[in-house]
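One structure, as structure tokens, below. Some questions next.
Of the protein chains in this complex, all but one are displayed in their positions.
Order of writing sets the chain letters: A, B and C. Residues in each chain are counted from 1.
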Amino acid sequence: MSEKVVNLEINGRGFQAREGMTILEVAKREGIPIPTLCHHDALEPVGACRLCMVEITHPNWRGWKGLVTACLYPVEEGLQVTTESQEIHQVRKTILDLLLARCPDAPYIQKVAAEHGVTATSFKKNEVQTVCILCGLCVRVCAVKGCNAIGTARRGIRREIAAPFGMPPPDCIGCTSCAHICPTDAIPWEDVNGVRKIWDQEFEMVRCVSCGRPIMPVTQLEFEAKRAGISPDYMTTCPACSQQKTLETIRTAFTIKRPASEDAVEAAS
Amino acid sequence: MQKTLVITPSRCTACRTCELACSFKHAGPAGLGISRIRAFMFGEGKNQILTCFQCDDAACVKVCPVTALARNEATGAIEVDEDRCIGCGLCSLACPFGHMAHDGRMAIAIKCDLCGGQPACATFCPTRTLEYI
Amino acid sequence: MSETSIDPDRVRSILTRYPQGDGSGLIHALQDIQAEFGYVACEAVARLCEHLNIPLSKAFSVATFYKAFSLEPKGETIIRVCTGTACHIRGSQILADELSSLLDVEPGGTTKDLKFTLETVNCVGACAMAPVVAFNGVYQGNVQPGALTRKIRGGK
Partner (left out) sequence: MRINSVKSLTRAAGRARGERKRLETEVLVCAGTGCLANGSMDVAEAFLGAIRRRKLEARLKLGFKTTGCHGFCEKGPLVIIQPQGIFYKGVKAKDVKEIVDQTLLKGQVIQRLLYRDPNTKQRVEQYAEIPFYSKQHRIALRNIGKIDPKCIDDCLAVGGYTGLAKALTEMKPTEVIDAVTESGLRGRGGGGFPTGRKWKTCREAEDPTKYVLCNADEGDPGAFMDRSICEGDPHAVLEGMVIGAWAVGASKGYIYVREEYPLAVKHLQAAIEQARERGFLGDDILGTGFSYDVQIARGGGAFVCGESSALMKSVAGEVGEPRAKYVHSVIRGLYDKPTVLNNVETWANVPWIITEGAAAFASLGTKKSTGTKTFSLVGKVKNTGLVEVPMGITLREIIYDIGGGIIKNRPFKGVQTGGPSGGCLPEGKLDLPVDFDTLTEAGSMMGSGGMIVMDDRTCMVDVARYFLKFLVDESCGKCVPCREGVHQLHQTVNDICAGNGRPGDLERIEALSDVVVKASLCALGKSAPNPILSTLRYFREEYEAHINDRKCPAGVCRNLFTFRISPEICNGCGLCAKSCPVDCIAGEKKEVHVIDASVCTRCGACRNVCPTDAVEVI
């Protein structure tokens, strides 16, 4: 990203930002709320949900103004942004209304819609009801993790998130990142007796070397250790046991090797 | 020079003021958060305080798949970018010292951030067990 | 899923046309697989993905996104009813409905005996002869209701 600093206005107030930052990034930094559904800071913005639409104009645009998605639009010198207006509210309301017709039973969508004054959909409820809003966060997080196990299938209104060929995805490591990032809890998973089930697949879990509590799937451990370039042993102790071990180590070290009055532990920096 | 959080366990009375201070400082509107520092009571003179060592070669940073963990060069603390964290839990598993936590089932990671340079635990520690110097 | 077995040699000969590790060949290679086997069989796609070094999920997304690909084997005769605008206003919907009820399949479906696959296509660019129906790629223009029934009954 360039280091060039540009001046822009959001809701009439002037701000500075690095050129190439998105409107959403600047607004977030300044504490100006813009609603989003498909956005996550760790993932590439895609502009799918359209909830973050804001109005932009520019003194050089001879009065032209239009709606853009804040998550994608890069700021530029002189840009004037409005984050709230009658028109923007209408767009956001309609989007949530449409999503409510798609997912009438998704509590999260009900909540966000209610925040925008939509308590029931004015459209025909979709025949195939789902809680998936197709924000694509799951697919993107899977890609960021380097697995690419799941993807979109088909197009248009028949689009869905799917494992390839409807089979247990061969590239899935059972990490459940997709399920955790999902705002509407549309991806089911469970851990039962040291076995994780997700995407019609069962994963044997690695157990904590101290307490035996299941930690993560064996496949995931191998994958993550390789990706991070660390020994898998780093991740075979659960946090509670690690803490206990640390405590024991410190106590032993200080009670045996040094007089208690002189011990000092520095938090390294 | 960069300040560090210095812990002198021999002074600790395990009053747990640090835990409270940490919780209040990081609490969201929901109420008390999880404390990033913990005091363990083993009897006078043997009490222990555990919090993040802010390791130089930190495993948590290495395993994070979305670079949500990064060192704040000003304070030296490794901080969690809460908007980037995807709650995968790898960092808390990778920390060999058990210094990281997750708030609820796979929510975002929690760790000591030295309160951005004004650690509340040190500020409120009544016995100077915790000093930020 | 597959009803016919996929000959690995035939898959291999398709793969040799595409440089290893170059994902941009995906759509073309899938088209070749579709042409060779009549559908994009899972086994063939899995081998292709290894060859091009792309995840299976991506190939699946592509194979289901584009209309050219079918995950199921198609019938002997593929009947494509053009539903372009010119054909539509000259009554192609009636032809599609007629075929649909005659063959007892929805557009996109294949008859149980694997004889016919009925498809609708957006436009074959033969608008001047609307409505157009293509039998295995052979176009027939100015088709009137009833003519298809006669043709298929006669051919059956």
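Note that in this section contacts are C-beta pairs under 8 Å (C-beta built on N, C-alpha and C of every residue); 3 or more make two chains touch, one makes a residue touch a chain.
Values in this document were obtained by computation on a predicted structure and should not be read as measured data.
Contacts of the undisplayed chain with the visible chains, over the whole complex, involve A, C. Remark: the omitted chain is touched by one listed residue; of A:26, A:134, A:149 or A:238 this is A:134. Summary of contacts with the chain left out: across A:27, A:42, A:81 or A:95, the touching residue is A:95.
Only one of the listed residues, C:8, C:21 or C:145, touches the absent chain: C:145. Remark: the residues of chain A touching the chain excluded from display are 46-50, 53, 67-69, 72-74, 87, 90-91, 94-95, 98-99, 101-102, 122-124, 126, 133-134, 136, 152, 154-159.
Where chain C meets the missing chain, the touching residues are 23-28, 30-31, 58, 61-62, 65-69, 83-91, 94, 98, 121-130, 132, 137-141, 144-146, 149.
FYI, only the chains that are shown with their structure count from here on.
Rounded to a whole number, the gap between the C-alpha centres of chain B and chain C is 60 angstrom.
Looking at chain C, one finds that none of its residues touch two or more other chains.
By the touch criterion given at the top, residues 142, 147-155, 162-165, 167, 169-171 of chain A touch chain C in their complex. For chain C in complex with chain A, the touching residues are 1, 42, 45, 55-61, 64-65, 71.
Against chain B, in their complex, chain A makes its touches with residues 28, 40-43, 141, 144-146, 175-177, 180-181, 215-216, 224, 227-230, 234-235, 237-247, 250-251, 254-255, 260-269.
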